[in-house]
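Every protein chain of the complex appears in place save one, which is left out.
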Amino acid sequence: MSSRNDAFAKLSADLGLSFDGEIKVGGNYVAALRHENQVFISGQVPRVGSEVKFTGRVGAELSLAQARQAAQISIMRAIALLQRSLDGDLGHVKQILRMNVYVQSADHFTQQSEVADAASELLYSLFGAAGTHARTSVGVYQLPKNAAVEIDLQAAVE
Amino acid sequence: MSSRNDAFAKLSADLGLSFDGEIKVGGNYVAALRHENQVFISGQVPRVGSEVKFTGRVGAELSLAQARQAAQISIMRAIALLQRSLDGDLGHVKQILRMNVYVQSADHFTQQSEVADAASELLYSLFGAAGTHARTSVGVYQLPKNAAVEIDLQAAVE
Partner (left out) sequence: MSSRNDAFAKLSADLGLSFDGEIKVGGNYVAALRHENQVFISGQVPRVGSEVKFTGRVGAELSLAQARQAAQISIMRAIALLQRSLDGDLGHVKQILRMNVYVQSADHFTQQSEVADAASELLYSLFGAAGTHARTSVGVYQLPKNAAVEIDLQAAVE
């Protein structure tokens, strides 16, 4: 099922994203935890290298379109972490179980679902039926590093 | 164990709620995901049909009592989805594991637990010991569609 790896590589290139060798976290937690047949991905902001690509409040400093781009980067980063936790093979993903999407929102911005849709669409395009998932999207007041979006994942793997 | 189905139908009627044939989401995620012996329910706002019944900030536009009604609709909707994912039989619910309650809160409103209690009480009334659950309730800045409350669930099933 390396076709998923190929699709992910192509999508990364199309979006101009590369996460090679640069996803680090502090030593006291992990970006991706595998336990038995599940992987838990820590909350990911739209960071590439050391730069958070979209900062600010969605609905004020950022548009819906920009927030959707931010969601795409966050979910791509989450998928990159998932891939690493599976010895590089996304073919081992059995089912995406749950995705939580946190949107740093301006007062009166209520399109959090439309932001999350960008990540859901990307999961579906890569994984098909195995990529359909339960999800929760909410608008929060502040995110780490003033990020526009933060996304975490839980997946069943084999 | 169809007695749970009966109790749910009676409670729906008492609350004046009907979710027949109307819970749809976009094609890229699912309202309820069953994987092996667990079901994950996506975040539910207090929507019946196409209408979100309670919108606005709790503690400003909405009272605690109204927020509790909103929580009841959200959890009833979540239970309706759970029922569908179990071929219509709530008797297959082994244990409600976790509930997350997000309350769209006004500044200085700190009774998110009291809002969540309305949903917890309803789960307990329907499922008894199998309905006791771990939960987290927080006050967020904005919810999709300006909903007052959003609730998600994770359940063990057989």
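Observations on the structure shown:
All chains are identified by letter, namely A and B, in their written order; residue positions are counted from 1 within each chain.
Please note the rule applied: a residue touches a chain if its C-beta (ideal position, glycine included) is under 8 Å from a C-beta of that chain, and two chains touch if they have at least 3 such contacts.
Keep in mind the model is a prediction, meaning the values are calculated, not measured.
The missing chain lies against chain B, touching residues 94-95, 97-99, 103, 105-113, 117, 120-121, 123-124, 131-141, 156.
Take chain A: the residues that touch the chain left off the picture are 26-33, 35-36, 38, 40-43, 100, 102, 140-146, 150, 152, 154.
Here is the rule we go by: only the chains that are shown with their structure count from here on.
If each chain is reduced to the centroid of its CA atoms, chain A and chain B end up 25 Å from each other.
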